[in-house]
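Yeah, one chain of the complex is gone here, protein chain that is, but the others are all in their spots.
Entry: chain A
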Amino acid sequence: AALKDRLRSQVSAALKEGRVTPTELCQRCLALIKSTKFLNAYITVAEESALKQAEESEERYKRGQPLGVLDGIPIAVKDNFNTVGIETTCASNMLKGYISPYNATVVQKLLDQGAVLLGKTNLDEFAMGSGSTDGIFGPVRNPWSYSKQYKEKCVPKSHSEDEESNWVITGGSSGGSAAAVSSFTCFAALGSDTGGSTRNPAAHCGVVGLKPTYGLISRHGLIPLVNSMDVPGILTRCVDDAALLLGSLAGHDPKDSTTIQDDFKPFELPNLTDVSKLSIGIPKEYHAPGLSSEILALWSKAADLFKNAGAKVVEVSLPHTRYSIVCYHVLCTAEVASNMARFDGLEYGHRSDMNESTESMYAATRREGFNDVVRGRILSGNYFLLKENYEKYFVKAQKVRRLIANDFMKVFRSGVDILLTPTTLTDAAPYTEFIQEDNRTRSAQDDILTQAANMAGLPAINIPTALSERGLPVGLQFIGRSFQEKQLLTVAKWFEKQVQFPMIQLEEVKRHDNGVFQHQKSASFS
């Protein structure tokens, strides 16, 4: 099996038939992680424990008793999920060196099914950001920066400039996870999504990024940013794999009271051939200022694709879309102000040496532990929650939130099944350009197409669609009805099949993967 293979259809079969062993897979992934270290996708690589898990998996396969499709499959987890024995830092000084005594429910579920946890991936500090550039371990580099496709289109600005300064961002905040999946170092990764943090980097890194319905997957153990919007996100290289992961993770968790109690049945996606009964909505407000003409054209092309295949494609309106970022800004900072209050140095995490008084110790600890972005949001949040501001800002934002959620309800009630929108305004920006604006400005710009789905709690997915003129991935987003992931993923899978997004051509992967097992679609490696 090759590292670029699809999980369900190829790797799992290969493992079952003994054509490849879990240890081999694990070792190949670990070696690739080492040779792609310059991407800075991983904060911690759990080499020893991963190999041990792989060995145990191998024993199970030998006995003919694998735990399931995920047994022996190498995966990566964003570093804001608690993991036993492996550092959980949230890319912050506040949690540097923190080793959690428990596994997040989603991590535990993956381990219970035999998945091999390779390591924790890089992110913006405490998941605040849209570039994966603002963590203490440095920025994550988009693997596509080193792809043949990008390098061919790259016009060096000056004689002395090399690829060092041309590299582009992954997007964020789950950039490490997206880069890990994109560069084949794992078969799937967990991210989190509060304003687009899984879909945004998925779009920039050319991978599938699924944001499930709020309440479907447990948040227990996911270090919270905004309790009413956070969800664990799934990053994979194809829609079938995303459905597979979803099946392993979804369902009520008694430890997370915000998970719904309905029975969840894992599903396999049908191969849709007839889309004539589908109604696709194109929300006109998503033609936002700053949307590149390239992406606009791609979006239009996609709509035509559905139309020509017989689906009903209608323009719809979500009038409060332009307020979702402002609304998010207030609700997010308010919840952050509350959620970050737990970091005081007493029970876990960084503790300052300052010992004069409790308050001064707390203040010094937080001064030393948080970066500007986090501190800025805490202060803003506290401002909006002041008695004199509570109604004016916080409650007002909650009212606007209802209006945004109602917009979606109206559209879905009018007969639209799925919404089709762009995921990002442009393709990935070069790092040097991205850092010219501050985190808040960037987040406000980049989250505009993804945030509203979090506001309304709806499921949404990024599907890599085509390469831009610069040779970088561009994705389109599908938004579905609450808890209708099967329908959403079925349509997404159909679309994925139509667009045939090209595989990334990376030197490192070629070197590691030569010879063994090429799957049918690998024209690029011939």
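Definition applied: a contact is a pair of C-beta atoms (placed from the backbone, for glycine too) under 8 Å apart; a residue touches a chain by one contact, two chains touch by 3 or more; residues count from 1.
What we mean here is this: contacts and distances are computed from a predicted model.
J.: Choose one: "Hemoglobin, alpha embryonic 5", "COMPASS-like H3K4 histone methylase component WDR5A", "GATC amidotransferase" or "Proteasome subunit beta". The correct choice is the protein name in UniProt for the chain not shown.
T.: For the chain missing from the view, the UniProt record says "GATC amidotransferase".
J.: Can you work out which residue in A:S49, A:T258, A:S292 or A:Q498 touches the chain that's missing from view?
T.: A:T258
J.: Extract the touching residues of chain A with respect to the undisplayed chain.
T.: 98-99, 101, 214-215, 228, 252, 254, 257-261, 320, 323, 326-327, 329-330, 333, 337, 344-349, 351, 355-363, 366-367, 370, 372, 375-376, 378-384, 386, 392-393, 395-403, 405, 438, 440, 444, 456-457, 482
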